[in-house]
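For this depiction, one protein chain was excluded, whereas all remaining protein chains were kept in their positions.
Then we have subunit A:
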Amino acid sequence: MPMQAHEIEALLRKSFPNAQIKVDGDDGVHMSAVVIDESFRGQNRVQQQRAVYAALKGKMDGANGELHALALTTRAPD
């Protein structure tokens, strides 16, 4: 079943308690998320986004990946 924005945010909040998180999208399948967190400082985009996917614990992949598409933007705070 598709995931709602607040569910995605809650999951991300668990792994990134101090981050600025903004999740958009209303169909629950094609969603977008911006995560701005100190832990990303010095990491390249692949490392940053791997951490975000890890936080989503398998909601993304696999045949029953509820979240078919999550457009991600990640960076450290300015």
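Note that in this section a contact is a pair of C-beta atoms (placed from the backbone, for glycine too) under 8 Å apart; a residue touches a chain by one contact, two chains touch by 3 or more; residues count from 1.
Operating definition for what follows: contacts and distances are computed from a predicted model.
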**Fill in**
Among "Oligopeptide/dipeptide ABC transporter, ATPase subunit", "Glutaredoxin", "Protein-methionine-sulfoxide reductase catalytic subunit MsrP" or "Probable succinyl-CoA:3-ketoacid coenzyme A transferase subunit B", UniProt's protein name for the complex chain that is not shown is "Glutaredoxin"
**Message:** Just to verify: which one of A:15, A:39 or A:73 makes contact with the chain not shown?
**Reply:** A:73
**Prompt:** At which residues does subunit A meet the chain that is not included here?
**Reply:** 45-46, 49-50, 53, 58, 60-62, 65, 69-73
